[in-house]
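Every protein chain of the complex appears in place save one, which is left out.
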Amino acid sequence: MKKYILKIECQDEKGLIYRICDVVFKYHLNIETNNEFVDEDNNRFFMRASLVGNINTAEFIGTLEAFLPKGAIIECVEAAKKDIIILATKEAHCLGDLLIKHHSGELNANILAVIANREILRELVEKFNIPFHYVNSDDIERQEHEKRVLEAMSKYKFDYAVLAKYMRILSPNFVKHYPKKIINIHHSFLPAFIGANPYKQAYERGVKIIGATAHFVNDDLDEGPIISQDVINVNHEMSWQQMQKAGRNCEKSVLAAALDLALEDRLFVYKNRVVVF
Amino acid sequence: MKKYILKIECQDEKGLIYRICDVVFKYHLNIETNNEFVDEDNNRFFMRASLVGNINTAEFIGTLEAFLPKGAIIECVEAAKKDIIILATKEAHCLGDLLIKHHSGELNANILAVIANREILRELVEKFNIPFHYVNSDDIERQEHEKRVLEAMSKYKFDYAVLAKYMRILSPNFVKHYPKKIINIHHSFLPAFIGANPYKQAYERGVKIIGATAHFVNDDLDEGPIISQDVINVNHEMSWQQMQKAGRNCEKSVLAAALDLALEDRLFVYKNRVVVF
Amino acid sequence: MKKYILKIECQDEKGLIYRICDVVFKYHLNIETNNEFVDEDNNRFFMRASLVGNINTAEFIGTLEAFLPKGAIIECVEAAKKDIIILATKEAHCLGDLLIKHHSGELNANILAVIANREILRELVEKFNIPFHYVNSDDIERQEHEKRVLEAMSKYKFDYAVLAKYMRILSPNFVKHYPKKIINIHHSFLPAFIGANPYKQAYERGVKIIGATAHFVNDDLDEGPIISQDVINVNHEMSWQQMQKAGRNCEKSVLAAALDLALEDRLFVYKNRVVVF
Partner (left out) sequence: MKKYILKIECQDEKGLIYRICDVVFKYHLNIETNNEFVDEDNNRFFMRASLVGNINTAEFIGTLEAFLPKGAIIECVEAAKKDIIILATKEAHCLGDLLIKHHSGELNANILAVIANREILRELVEKFNIPFHYVNSDDIERQEHEKRVLEAMSKYKFDYAVLAKYMRILSPNFVKHYPKKIINIHHSFLPAFIGANPYKQAYERGVKIIGATAHFVNDDLDEGPIISQDVINVNHEMSWQQMQKAGRNCEKSVLAAALDLALEDRLFVYKNRVVVF
């Protein structure tokens, strides 16, 4: 007996669950957990189920397709570790957190490689015997740098690319290669403090709370669909550098939480919203 | 078209959702939201769905029963305001919060009456034209007092009795009249600081966080199934009285949140656990 | 023996605390708590002490003045209940929370009056025997309306004016009458979602956290110095109306917390920042 994750997204219609359960039943699958949600504003149906049984997933998907509205997005995969690559620049906290989790078997993913536009993290990454690709971003055009990064990425077959404080803005051209596949951590509670140095912005605004936001990357800087967010308290005694230091603990746990959700196939991206089951 | 909430709890079996959806479909009901959960340790199935259509609920329940395992607990009610009564003693914060929400139409319930073992809250309650029953607890046996409170309660047909800082311990004999119907707010993050004056206990232990817990009342003091909890930070500067004052904001929001969940039929109590959809 | 709160704000210099303590000592005052902070970027010194003794505060302030840098802001008041007025529009949750606290003696202030630009809250306010002033904002110019509100306010000698969901933007001309005296609650974690209907903005942005911000009002809409903030989690199932309902619990506790700090003379406003002791 194997465990599968089934994800369905389609136009809502009466009887959808009934029809789906009918197929599930006929394939002798047992439903372990099941979540549904209908976005009524957009008449959109979302479902995630974990199933136990033994099926040919391609055939199962084909059968389901016949019973669902046209254009339905159906995924069914065996529950298993996924593959990720990490992009980083110079800060070690998010990357290090993933490396430690990976090393101790707590990450539900294989880290295939780390790609960075600085060399500073090489030593840390190579301690863990993970390939490190240095793609220097100095003295070259953004377009050319992105081309080289894409080249490095293309060597790997991965489920998600994780931007673990990768401090480069990605062009729409870059992003379109990996739609809904790139997860970023931004060091503020978006939409507050978009752009450069959010801790300095937060300090200057005199906020009493700072935060972090993990989101899928789309064409607009820091405007992508939000997966998870968290905050911590700050006070008047803290300089922006102290906020930054405190904020890093928040950044890494928010990124780790978002990645866990992605790795368990719990996320649906629809328009600018993430359905989290 | 009307809106219904369907709740099912029963032994888990393969094909349950399929069979349920089959009946739902035949009654021309549309599923707006649907949650399922299987407690695998206990092989127990829980489901809550909000349905839109037009049915005779008794007949619908009868039909469902035939397709479900023996002993299945099935509830189906039209979504509507519920009726509650409140028990209190002398503190106004939780009671007042509910009175204000009730007055401004934000509470999804009718407050039928307030019963108190002190007279101090009468003035507040009567401002809002809600019946106030004073059942003096001085100089009488617990058993006799509970008898009188039960008498006062018996005048009302209510869905939930809310203990809004009712500072009396209820005997098992009392509780058995209203199983899964009495919601209490305890002023600590249970199971820490069971019993009297948890803020003083918290102060003495030197904790850095205090909290509040809303739970269903069962036979054991402060041991009932937990619905919701929240915490706030405290520090060494605070006396236990200051913790108490700060904690009251936490108590009232935790109680209000738990009550909202109950009023929307989102809670299942199974053994010592509350499933919250 | 009486209790006093001393607040000093001035240019920083070596020996300040020494000189202050010298005066305090000579007046036979005992220091119960003491906080100091130096904003090094601005070379600005802040101090709050609670003192026990028996003094003529005007004379004491005069003596201190001689030992402090020119332009020092010195306040020393006997610890006592302050006086507030409340401005509101139509929502009852923040106002009701203050009314209940006031009624049960938990608010460290006297509520002198409520002024509103709608009549809807009159019934609630008058239940508590507090004067209610209705200053209709329909069909008149902002300038004229503000003039009438200022007239109503001028009848009261108050320490703070609390905007408990007062849904009118105040002009700079209005604000200048009460600098550092007006406290507002904004229904988002500023600076996110400035302006109208932040819950709808939050829903549309797909955030996973919403919040509330209490701040002093200055000339710029929602740009005033922040006193306190808090957040709650939201999810994809919630409509903006459900976020609004959930957010109200957050709004009222943030406003109450900020007001408590103000009433205990714990706040210093300097530039766009609030020092909170």
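Order of writing sets the chain letters: A, B and C. Residues in each chain are counted from 1.
As a convention for this text, a residue touches a chain if its C-beta (ideal position, glycine included) is under 8 Å from a C-beta of that chain, and two chains touch if they have at least 3 such contacts.
Everything numeric here is computed off the predicted structure, so don't read it as measured data.
Enquirer: Looking at the whole complex, which visible chains does the left-out chain touch?
Expert: Taking every chain of the complex into account, the missing one touches A, B, C.
Enquirer: Considering the complete complex, identify which of A:I100, A:I140, A:I169 or A:L221 is in touch with the unshown chain.
Expert: A:I100
Enquirer: Which residue among C:E36, C:D83 or C:E223 touches the omitted chain?
Expert: Considering the complete complex, C:E36 is the one touching the chain left out.
Enquirer: Which of these, B:G96, B:G211 or B:G247, touches the one chain of the complex that we don't see?
Expert: Considering the complete complex, B:G211 is the one touching the chain left out.
Enquirer: Would you write out the residues of chain A that touch the absent chain, in ascending order?
Expert: 33, 91-93, 96-97, 99-101, 103-104, 106, 124, 127-128, 237, 245, 248-249, 253, 256-257
Enquirer: At which residues does chain C meet the chain that is not included here?
Expert: Looking at chain C, the ones touching the missing chain are residues 14-15, 17-18, 21-22, 24-25, 30-38, 40, 233.
Enquirer: Would you write out the residues of chain B that touch the absent chain, in ascending order?
Expert: Interface residues of chain B facing the absent chain: 37, 39, 189-193, 204-209, 211, 225-231, 235-237, 272-276.
Criterion: only the chains that are shown with their structure count from here on.
Enquirer: In graph terms, with chains as vertices and touches as edges, which category applies: line, ring, star, complete, or other?
Expert: Here the contact pattern is complete, since every chain touches every other one.
Enquirer: How big is the gap, in whole Å, between where the Cα atoms of chain B centre and where those of chain C centre?
Expert: Roughly 35 Å, centre to centre.
Enquirer: Could you please state the distance in Å, as a whole number, between where the Cα atoms of chain A are centred and where those of chain C are centred?
Expert: One centre to the other, that is 41 Å.
Enquirer: Hey, what residues on chain B touch two or more of the other chains?
Expert: Counting only residues that touch two or more other chains, chain B contributes 33.
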